[in-house]
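Missing here is one protein chain; the remaining ones are kept as they sit in the complex.
Naming follows writing order (A, B and C), and every chain is counted from residue 1.
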Amino acid sequence: MATLIEHSSILIIAVPLLIAFLTPLIGMASKKARNAVVIVGLSFVAFLVFALARDVILNGIHTYTLGATSPSLTIPEGAMMPIRIILEVDGVSVFMGIVVAIVSLVAVVYSLSSMKGETGQNRFYTLLLLMVAGAFGMVFTGDLFNLFVFLEITSISGAALVAFKTRFADSQEGGFKYIVVSAVASLMVLFAISLLYAQYNLLNIGALAAAMQYTMLDRIALVILIAAFAMKLGGVPMHMWLSDTYSVAPVSITVLLITVSQASMYALMRIGFILYGVTLDLAVVGWIIIAIGILSMFIGVTMAVRQTDITRLIAYNCVCESGFMLVGFGVGLAVLGNHTALRTYGTTAISGAIFHMINHALFEGLLFLVAGAIFYRIGTRDLNRMGGLGHTMKFTAAFFLLGALASSGLPPFNGFASKILIYESVYQFNPVLTIIGILVSIITLAVFVKAFFSAFTGAVLPKYEDIKEVPKTMIAAMTIFAVIIIIFGLFPGLIVDWIVRPATDALVDQASYINTIMGAIP
Amino acid sequence: MIETLIRNFPLVAAVVLMGIGLYILIFKRNLIKIVMGITILSSSVNLFLVTLGYRTGGIAPIYTDAPEGLMVLPVVQALTLTNIVIAVATSALILSLVIRIYRHTGSLDSKKSRRMKG
Amino acid sequence: MRQFFAWLCLIVLMVFLVIGGFKMIHPFGEPPSAMDQYIIDNSQKEAGSNNVVAAVVFDYRGFDTLGEATVLFAAVTGVLLVLRAGAKKEEA
Partner (left out) sequence: MSKIVRTVANQLMLFVLVFGLYVIMHGHVTPGGGFQGGAVIASGVVMLIVAFGSGQIKKSLRERRLSLVESSGALLFILVAFAGIGTVFFYNFLVGSRIFGGIPPTGSNPGDVWTGGVIPLMNLGVGLKVIAGLSAAVLALALFSSGEEME
């Protein structure tokens, strides 16, 4: 068991890759075996993630040096800096790992029935596993170039999966937009990485952070990195691709795409808090991120109001919710240098944002799965052509209501638990931001109530009279999300203490991140 | 000024290529041209990376029958190799998507094919 | 308006990069090289490879190469997925 945990961080990335390479071979022989292997593999990975999370929270940062003579040997003898690629897993990484593990399992379970009858399933599962491996790699790696490589894995497999339904022109265009945006964003990331490499001749995040001088070139690199990752996560000036992409992908993929966006947000935070840390012009950068957040909240919700397509509505809601997280992180970053402010409300803001990340993945995931279930049965996403579905699809209606209430931040659901943390801490920083946030939440509620009434209530439309409830595996997938949402809503304090608080501490503690890598060398 | 410009010529070339790539991506509407823009952009980043690793008078970092002299930096070359393969992969996938879009809409103009409006 | 804004962004970015390229990057031909020099000195001993780039690609940064191979695998799978036969064409 100890060896398993010692190697767990690499196994979490390598096992999905191994299964992905095996899937085409197994799939040629038997479909059932393939599905079983995928599910068993991802469950094993999820188990490893939880074991690793426990270990990291108890024993501190976990490092793994690839190809060295011992996993913990970060700096070889005779060198002053890390040479090899190092996986560095701290509280935030395992937190994101838990998000990816839960969401990927649910996505696979949901796909089992929603993909039934489609051609090309072998390749679908292969790409899905590659995307999961890429997301794990993004959150676990401690090396900037490695981050870029995994970013590319997620974007290429994601784009191919968005275009999965080749009979619709829309999905091809969605895939095209996704890959163009991702390719440009990741090339910008690579350019920024090369600017950093040019000055310090280093690629490891911890070592770079230790050497960081914050010269003009570093500032240029920072601006490019913020722009690229904001583009990748759909922050507002670059949000145009997001609704086109999310609305046309198979829903199980959309759920994973949300997680990948979260991983981009994680990368942004890793760069802001750890790579640059206190050397930043904290207030300026913090306010830039807050501005992106506020714009995302505002534009996301106003665009959501006028949508008639249910998936596009939820996609714009995603833009809006990621605004909340950006505001939380921005406030945390703005007060990072100021110890009293950080202690009184800064860490709370960061905790709220981190907690909102997992909640966002859960409730938006649930909403997308519901939208997918509706599409699976009636074949349209247009709200104006739905009506009375609640009479026959009772579970689906209940899940939609649950997701909508959680998303608009009503107690006692998880959205409330995280939004209240953001509200009360941001209020101490700047009251206007909180007021905007509450307004946006109210409009969100209005949007969802309208959508719920037009889709689920009213008289049963004659053409939908013989619509049945969706298959059991789809219900099961939605139930997993729903149960977790309710648990998180009922016991938010527990969750915050277990996983959110360690993640926050890891994010604001730049010194221990650096010391784990640089070790004895002063 | 001119002297630094000549001295840093590869860097200038990389920046100019990047400008061309971004210009294409922002202003051109033909889907194939967008693919070209991405490829040019990635070439510019590759050029930039390789330039960073050059040492004056350096030799290739291979010891087989190597002449005397400093070796140029190997890590950037590995990074460039990785990025080249990634660029190939990306353009293959984008081209297949473009072919599909062309089959569906009969046009390569992004304005015409863009039916989805927010 | 939009065109103007895009041009502005482009020009500002280029000016920044050119200034950065001229003033702040190390002079062309003299990079800082602590990490790379270690690899050049030790690749024959540690990885047993005369080709230092191969040692970097498959040993020191082997995980990147695994990712790179995965990217290619994903792209090929994606191409075959997107261009697969048997998907009936219907108008969306």
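Annotations
In the analysis below, contacts are C-beta pairs under 8 Å (C-beta built on N, C-alpha and C of every residue); 3 or more make two chains touch, one makes a residue touch a chain.
As the structure is a computational prediction, the values presented were derived from the model and not from experiment.
Within the whole complex, the absent chain has one touching residue among B:26, B:70, B:95 or B:108, and that is B:95.
Contact with the chain that does not appear here is found for just one residue of A:10, A:341 or A:486, A:10. By the touch definition given at the top, chain C reaches the unshown chain through residues 44-51, 53-55, 57-59, 62-63, 65-66, 69-70, 72-73, 75-76, 79-80, 83-86. Listed for chain A, the residues touching the missing chain in the whole complex are 7, 10, 14, 17-18, 21-22, 24-25, 28, 64-71. With the whole complex as reference, residues 60, 62-68, 81, 85, 88, 92, 95-96, 99 of chain B touch the missing chain.
Here is the rule we go by: only the chains that are shown with their structure count from here on.
Between the interfaces A-C and A-B, more contacting C-beta pairs are found at A-C.
Computed centre separation for the pair chain B/chain C is 9 angstrom, with centres defined by C-alpha atoms. Distance between chain centres (mean CA atoms), chain A to chain C: 23 Å. Between chain A and chain B, the centres computed from C-alpha atoms are 28 Å apart. Shared interface positions of chain A, defined as residues touching 2 or more other chains, are 145, 149, 152, 156, 159-160, 163, 166, 169-170, 172, 175, 198, 201, 203. Multi-chain contact residues of chain C (touching two or more other chains): 17, 25, 31, 33, 35-36, 39, 60-61, 64, 67-68, 71, 74-75, 78-79, 82-83, 89. Put simply, chain A touches chain C in their complex at residues 17, 20-21, 24, 66-67, 76, 78-81, 83-85, 119-120, 123-124, 126-127, 130, 133-134, 137, 145-146, 149-150, 152-153, 156-157, 159-161, 163-170, 172, 175, 195, 198-203, 215-217, 220.
Here chain B touches chain A in the complex through residues 18, 25, 31, 34, 38, 41-42, 45, 48-49, 52, 73, 75-76, 79, 82-83, 86, 89-90, 93-94, 97-98, 100-101, 104-105, 113-116, 118, going by the rule given at the top. Partner chain C is touched in their complex by these residues of chain B: 4-5, 7-12, 14-15, 18-19, 22-23, 26-27, 51-56, 61-64, 71, 73-75, 77-79, 81-82, 85-86, 88-90, 92-93, 96-97, 99-100, 103-104.
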